[in-house]
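Each chain you see keeps its place in the complex, though not every chain is here.
Chains here go by letter, A and B, matching the order in which they are written, and residues are numbered from 1 within each.
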Amino acid sequence: MAHGVATSRFQVKTEGREDVVDITDRVAEGVASAGVTDGLALVFALHTTVGLTIIECEPGLLEDFRDTWRRIVPREMEYRHNRIDDNGHSHIRASLLGPSLALPVSDGRIELGTWQRIVLLEFDPHPKTRHVVIKMIGECAGL
Amino acid sequence: MAHGVATSRFQVKTEGREDVVDITDRVAEGVASAGVTDGLALVFALHTTVGLTIIECEPGLLEDFRDTWRRIVPREMEYRHNRIDDNGHSHIRASLLGPSLALPVSDGRIELGTWQRIVLLEFDPHPKTRHVVIKMIGECAGL
(Lines give C-alpha, C1' and ligand atoms only; values in the text may rest on other atoms or scores of the structure.)
Protein backbone atom coordinates (compact mmCIF):
# COMPACT_ATOMS: atom_id res chain seq x y z
CA MET A 1 0.00 0.00 0.00
CA ALA A 2 1.26 3.47 -0.84
CA HIS A 3 0.28 7.09 -0.76
CA GLY A 4 -0.93 8.67 -3.94
CA VAL A 5 -3.52 10.38 -6.11
CA ALA A 6 -6.30 8.73 -8.06
CA THR A 7 -8.87 10.18 -10.44
CA SER A 8 -12.27 8.96 -11.51
CA ARG A 9 -14.82 10.54 -13.81
CA PHE A 10 -18.46 9.99 -14.58
CA GLN A 11 -21.35 11.62 -16.41
CA VAL A 12 -24.84 12.40 -15.17
CA LYS A 13 -27.88 12.99 -17.33
CA THR A 14 -30.28 15.48 -15.79
CA GLU A 15 -33.80 16.60 -16.66
CA GLY A 16 -33.23 20.34 -16.09
CA ARG A 17 -35.24 22.64 -13.77
CA GLU A 18 -34.04 21.79 -10.26
CA ASP A 19 -33.58 18.11 -10.99
CA VAL A 20 -31.80 16.54 -8.01
CA VAL A 21 -29.66 13.50 -8.83
CA ASP A 22 -28.33 11.25 -6.06
CA ILE A 23 -24.71 10.57 -7.09
CA THR A 24 -23.62 8.84 -3.87
CA ASP A 25 -23.30 5.41 -5.48
CA ARG A 26 -21.32 6.81 -8.41
CA VAL A 27 -18.86 8.50 -6.05
CA ALA A 28 -18.65 5.34 -3.94
CA GLU A 29 -17.86 3.29 -7.04
CA GLY A 30 -15.09 5.70 -7.99
CA VAL A 31 -13.51 5.42 -4.56
CA ALA A 32 -13.82 1.63 -4.56
CA SER A 33 -12.32 1.30 -8.06
CA ALA A 34 -9.37 3.48 -7.14
CA GLY A 35 -8.73 1.38 -4.04
CA VAL A 36 -8.40 4.40 -1.76
CA THR A 37 -8.56 3.19 1.82
CA ASP A 38 -7.93 6.33 3.85
CA GLY A 39 -7.91 9.96 2.74
CA LEU A 40 -10.04 12.52 0.94
CA ALA A 41 -12.28 12.52 -2.10
CA LEU A 42 -12.99 15.81 -3.86
CA VAL A 43 -16.11 15.72 -6.01
CA PHE A 44 -16.15 18.53 -8.57
CA ALA A 45 -18.71 19.34 -11.28
CA LEU A 46 -17.22 21.00 -14.37
CA HIS A 47 -20.14 23.38 -14.99
CA THR A 48 -21.45 26.82 -14.02
CA THR A 49 -25.15 25.95 -13.70
CA VAL A 50 -25.06 22.95 -11.36
CA GLY A 51 -24.26 22.60 -7.66
CA LEU A 52 -23.22 19.81 -5.31
CA THR A 53 -24.32 19.30 -1.73
CA ILE A 54 -25.34 16.79 0.92
CA ILE A 55 -28.99 16.17 1.77
CA GLU A 56 -31.27 13.43 3.07
CA CYS A 57 -32.98 11.94 0.01
CA GLU A 58 -36.52 11.97 1.38
CA PRO A 59 -38.79 12.82 -1.60
CA GLY A 60 -40.77 15.50 0.23
CA LEU A 61 -37.58 17.17 1.40
CA LEU A 62 -36.11 17.20 -2.10
CA GLU A 63 -39.26 18.98 -3.30
CA ASP A 64 -38.90 21.46 -0.41
CA PHE A 65 -35.30 22.10 -1.48
CA ARG A 66 -36.38 22.79 -5.06
CA ASP A 67 -39.04 25.18 -3.76
CA THR A 68 -36.47 26.99 -1.65
CA TRP A 69 -34.29 27.71 -4.68
CA ARG A 70 -37.32 28.90 -6.67
CA ARG A 71 -38.22 31.23 -3.79
CA ILE A 72 -34.74 32.60 -2.95
CA VAL A 73 -33.43 32.96 -6.53
CA PRO A 74 -36.55 32.98 -8.73
CA ARG A 75 -36.42 32.27 -12.44
CA GLU A 76 -38.98 35.05 -12.95
CA MET A 77 -36.78 38.05 -12.21
CA GLU A 78 -34.79 40.32 -14.46
CA TYR A 79 -31.25 39.09 -14.99
CA ARG A 80 -28.82 40.96 -17.23
CA HIS A 81 -27.42 37.58 -18.25
CA ASN A 82 -30.76 36.77 -19.87
CA ARG A 83 -29.95 39.24 -22.66
CA ILE A 84 -27.66 36.50 -24.00
CA ASP A 85 -29.14 33.33 -22.49
CA ASP A 86 -32.17 32.12 -20.50
CA ASN A 87 -30.45 30.92 -17.35
CA GLY A 88 -29.34 33.88 -15.22
CA HIS A 89 -31.06 32.34 -12.20
CA SER A 90 -29.27 29.02 -12.85
CA HIS A 91 -25.82 30.60 -12.71
CA ILE A 92 -26.61 32.54 -9.55
CA ARG A 93 -27.89 29.46 -7.74
CA ALA A 94 -24.88 27.41 -8.85
CA SER A 95 -22.42 30.03 -7.61
CA LEU A 96 -24.21 30.21 -4.26
CA LEU A 97 -24.13 26.45 -3.72
CA GLY A 98 -20.80 25.70 -5.41
CA PRO A 99 -19.52 22.84 -7.59
CA SER A 100 -16.95 21.51 -5.10
CA LEU A 101 -17.52 19.01 -2.28
CA ALA A 102 -14.78 17.36 -0.22
CA LEU A 103 -15.50 14.12 1.63
CA PRO A 104 -13.57 11.94 4.08
CA VAL A 105 -12.62 8.40 3.06
CA SER A 106 -12.13 5.82 5.83
CA ASP A 107 -11.80 2.02 5.69
CA GLY A 108 -12.06 2.11 1.90
CA ARG A 109 -15.37 3.96 1.83
CA ILE A 110 -16.67 7.52 1.75
CA GLU A 111 -17.54 8.28 5.34
CA LEU A 112 -21.07 9.66 5.55
CA GLY A 113 -23.66 9.99 8.28
CA THR A 114 -26.70 7.70 8.24
CA TRP A 115 -28.90 10.05 6.20
CA GLN A 116 -26.29 11.88 4.20
CA ARG A 117 -26.47 11.51 0.42
CA ILE A 118 -24.40 13.34 -2.18
CA VAL A 119 -26.54 15.13 -4.75
CA LEU A 120 -26.03 17.10 -7.93
CA LEU A 121 -28.55 19.89 -8.47
CA GLU A 122 -29.35 20.82 -12.04
CA PHE A 123 -30.17 24.52 -12.08
CA ASP A 124 -30.27 24.90 -15.85
CA PRO A 125 -33.80 25.00 -17.37
CA HIS A 126 -32.90 22.27 -19.88
CA PRO A 127 -31.85 18.61 -19.73
CA LYS A 128 -28.06 18.28 -19.74
CA THR A 129 -25.23 15.77 -19.61
CA ARG A 130 -22.95 16.74 -16.74
CA HIS A 131 -19.32 15.83 -16.19
CA VAL A 132 -18.09 15.13 -12.67
CA VAL A 133 -14.49 14.46 -11.63
CA ILE A 134 -13.48 12.73 -8.40
CA LYS A 135 -9.95 13.46 -7.22
CA MET A 136 -8.81 11.20 -4.39
CA ILE A 137 -5.72 11.54 -2.23
CA GLY A 138 -4.50 9.16 0.43
CA GLU A 139 -3.56 5.57 1.01
CA CYS A 140 -4.37 3.41 -2.01
CA ALA A 141 -4.37 -0.39 -1.99
CA GLY A 142 -3.73 -0.39 -5.71
CA LEU A 143 -0.63 1.85 -5.73
CA MET B 1 8.94 13.12 8.84
CA ALA B 2 6.76 11.50 6.21
CA HIS B 3 3.72 12.11 4.09
CA GLY B 4 0.47 10.55 5.18
CA VAL B 5 -3.11 10.64 6.35
CA ALA B 6 -4.34 11.17 9.89
CA THR B 7 -7.85 11.12 11.33
CA SER B 8 -9.29 12.67 14.44
CA ARG B 9 -12.85 12.68 15.73
CA PHE B 10 -14.78 14.63 18.33
CA GLN B 11 -18.32 15.17 19.52
CA VAL B 12 -20.17 18.42 20.09
CA LYS B 13 -23.22 18.88 22.27
CA THR B 14 -25.56 21.55 20.94
CA GLU B 15 -28.64 23.26 22.33
CA GLY B 16 -30.71 23.15 19.12
CA ARG B 17 -32.34 26.14 17.35
CA GLU B 18 -29.48 27.94 15.59
CA ASP B 19 -26.97 27.21 18.33
CA VAL B 20 -23.52 28.24 17.07
CA VAL B 21 -20.61 26.30 18.56
CA ASP B 22 -17.03 27.51 18.11
CA ILE B 23 -15.09 24.33 17.30
CA THR B 24 -11.79 26.02 16.37
CA ASP B 25 -9.94 24.75 19.44
CA ARG B 26 -11.22 21.20 18.91
CA VAL B 27 -10.00 21.19 15.33
CA ALA B 28 -6.67 22.73 16.39
CA GLU B 29 -6.22 19.98 18.99
CA GLY B 30 -6.89 17.32 16.38
CA VAL B 31 -4.26 18.76 14.08
CA ALA B 32 -1.75 19.13 16.91
CA SER B 33 -2.33 15.55 18.16
CA ALA B 34 -1.86 14.14 14.68
CA GLY B 35 1.39 16.04 14.29
CA VAL B 36 0.48 17.35 10.85
CA THR B 37 2.90 20.15 9.99
CA ASP B 38 1.98 21.09 6.44
CA GLY B 39 -1.09 20.12 4.41
CA LEU B 40 -4.87 20.17 4.57
CA ALA B 41 -7.49 19.46 7.20
CA LEU B 42 -10.99 18.54 6.12
CA VAL B 43 -13.61 19.07 8.82
CA PHE B 44 -16.78 17.12 8.12
CA ALA B 45 -19.99 16.84 10.17
CA LEU B 46 -21.79 13.49 9.82
CA HIS B 47 -25.32 14.94 9.90
CA THR B 48 -28.01 16.41 7.63
CA THR B 49 -29.22 19.20 9.93
CA VAL B 50 -25.98 20.97 10.84
CA GLY B 51 -23.60 23.13 8.82
CA LEU B 52 -19.98 24.27 9.12
CA THR B 53 -18.56 27.65 8.23
CA ILE B 54 -16.10 30.40 9.19
CA ILE B 55 -17.24 33.53 11.03
CA GLU B 56 -15.94 36.14 13.46
CA CYS B 57 -17.23 35.10 16.90
CA GLU B 58 -18.52 38.51 17.95
CA PRO B 59 -21.70 37.83 19.98
CA GLY B 60 -23.83 40.42 18.15
CA LEU B 61 -22.76 39.04 14.78
CA LEU B 62 -23.60 35.47 15.78
CA GLU B 63 -27.08 36.68 16.70
CA ASP B 64 -27.32 38.44 13.32
CA PHE B 65 -26.32 35.19 11.62
CA ARG B 66 -29.05 33.28 13.45
CA ASP B 67 -31.57 35.96 12.43
CA THR B 68 -30.47 35.68 8.80
CA TRP B 69 -31.21 31.96 8.73
CA ARG B 70 -34.61 32.52 10.38
CA ARG B 71 -35.40 35.14 7.75
CA ILE B 72 -34.11 33.33 4.63
CA VAL B 73 -35.32 29.82 5.51
CA PRO B 74 -38.04 30.33 8.15
CA ARG B 75 -39.16 27.54 10.44
CA GLU B 76 -42.74 28.80 10.00
CA MET B 77 -43.32 27.73 6.41
CA GLU B 78 -44.90 24.65 4.94
CA TYR B 79 -42.39 21.90 4.32
CA ARG B 80 -43.43 18.55 2.90
CA HIS B 81 -40.76 16.97 5.09
CA ASN B 82 -42.73 18.07 8.15
CA ARG B 83 -45.34 15.41 7.39
CA ILE B 84 -42.81 12.96 8.86
CA ASP B 85 -40.64 15.18 11.07
CA ASP B 86 -40.50 18.74 12.47
CA ASN B 87 -37.27 19.93 10.87
CA GLY B 88 -37.78 20.63 7.16
CA HIS B 89 -36.21 24.07 7.61
CA SER B 90 -33.21 22.50 9.39
CA HIS B 91 -32.40 20.20 6.48
CA ILE B 92 -32.75 22.99 3.90
CA ARG B 93 -30.43 25.29 5.83
CA ALA B 94 -27.87 22.52 6.33
CA SER B 95 -27.84 21.65 2.63
CA LEU B 96 -27.38 25.31 1.71
CA LEU B 97 -24.42 25.80 4.07
CA GLY B 98 -22.89 22.33 3.79
CA PRO B 99 -21.19 19.96 6.27
CA SER B 100 -17.71 20.10 4.67
CA LEU B 101 -14.96 22.66 5.31
CA ALA B 102 -11.36 22.35 4.09
CA LEU B 103 -8.62 24.33 5.82
CA PRO B 104 -4.91 24.88 5.17
CA VAL B 105 -2.37 23.62 7.72
CA SER B 106 1.01 25.41 7.91
CA ASP B 107 3.79 25.23 10.50
CA GLY B 108 1.85 22.64 12.47
CA ARG B 109 -1.27 24.77 12.84
CA ILE B 110 -4.52 25.46 11.02
CA GLU B 111 -3.87 28.65 9.11
CA LEU B 112 -6.65 31.15 9.80
CA GLY B 113 -7.00 34.91 9.50
CA THR B 114 -7.06 37.02 12.67
CA TRP B 115 -10.83 36.95 13.10
CA GLN B 116 -11.64 33.62 11.50
CA ARG B 117 -13.22 31.00 13.74
CA ILE B 118 -14.60 27.61 12.71
CA VAL B 119 -18.20 27.12 13.81
CA LEU B 120 -20.78 24.36 13.74
CA LEU B 121 -24.36 25.57 13.30
CA GLU B 122 -27.09 23.47 14.82
CA PHE B 123 -30.16 23.86 12.64
CA ASP B 124 -32.23 21.14 14.30
CA PRO B 125 -34.90 22.42 16.76
CA HIS B 126 -33.65 20.07 19.48
CA PRO B 127 -30.42 19.61 21.48
CA LYS B 128 -28.16 17.04 19.83
CA THR B 129 -24.81 15.30 20.14
CA ARG B 130 -22.95 15.82 16.86
CA HIS B 131 -20.11 13.79 15.41
CA VAL B 132 -17.33 15.56 13.55
CA VAL B 133 -14.45 13.92 11.69
CA ILE B 134 -11.18 15.66 10.80
CA LYS B 135 -9.25 14.09 7.94
CA MET B 136 -5.75 15.48 7.55
CA ILE B 137 -3.33 14.95 4.68
CA GLY B 138 0.24 16.14 4.44
CA GLU B 139 3.55 16.07 6.23
CA CYS B 140 3.24 14.47 9.65
CA ALA B 141 5.94 14.62 12.31
CA GLY B 142 4.54 11.43 13.81
CA LEU B 143 4.60 9.25 10.71
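Just so it is clear, a residue touches a chain if its C-beta (ideal position, glycine included) is under 8 Å from a C-beta of that chain, and two chains touch if they have at least 3 such contacts.
Note that the structure is predicted; figures quoted are calculated from it, not measured.
**Student:** Since every chain is the same sequence and 2 are placed, give me the total copy number for this complex.
**Tutor:** Identical chains making up the full complex: 3 copies.
The working rule: only the chains that are shown with their structure count from here on.
**Student:** Measure off the straight-line distance from the CA centroid of chain A to the CA centroid of chain B, and report it in whole Å.
**Tutor:** Centres of chain A and chain B (C-alpha means) sit 20 Å apart.
**Student:** Mind pulling up the chain B residues that touch chain A in the complex?
**Tutor:** Residues in contact with chain A: 3-5, 7, 40, 42, 44-48, 72-73, 79-81, 83-84, 88, 91-92, 94-96, 98-100, 102, 131, 133, 135, 137.
**Student:** Can you check the complex and tell me which residues of chain A touch chain B?
**Tutor:** Contact set of chain A toward chain B: 3, 38-40, 53-56, 58-61, 63-65, 68, 72, 96-98, 101-106, 111-113, 115-116, 137-139.
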